[in-house]
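Complex shown without one protein chain; remaining protein chains in place.
== subunit A ==
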Amino acid sequence: MLTIPCPWCGERDVHEFRSGGEAHLKRESRTDNLSDAEWADFLFLRANPKGEHAERWYHVHGCRRWFNAVRNTHTDTILAVYKPGEAKSEVSQ
């Protein structure tokens, strides 16, 4: 993975981006309603798959906008990129 296609700017060197980790994590707005185990799940437990991974990226040295990508973590091939708010792309089943 030498380049990443930013959905706003197009293909750019990987050096311009910052990884934001697993995408689509949902933070409960009333965290005081969560049990310790549920809170630990949100804070610490991650999918960490060997295969398709939905993740966030930040184009820090470019448009400075966030977006999502689906990448195969075994081959580091990016399968899709999509903007925040858009549904996880069709590519990932």
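Here, contacts are C-beta pairs under 8 Å (C-beta built on N, C-alpha and C of every residue); 3 or more make two chains touch, one makes a residue touch a chain; residues count from 1.
Here, contacts and distances are computed from a predicted model.
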item: Listed names "NitT/TauT family transport system permease protein", "Carbon-monoxide dehydrogenase large subunit", "Phosphate ABC transporter ATP-binding protein" or "Sarcosine oxidase subunit beta", matching UniProt entry of the absent chain; value: "Sarcosine oxidase subunit beta"
item: Hidden partner interface residues of subunit A, rising order; value: 1-2, 13-15, 18-19, 21-22, 36-37, 40-41, 43-50, 53, 55, 71, 73-76
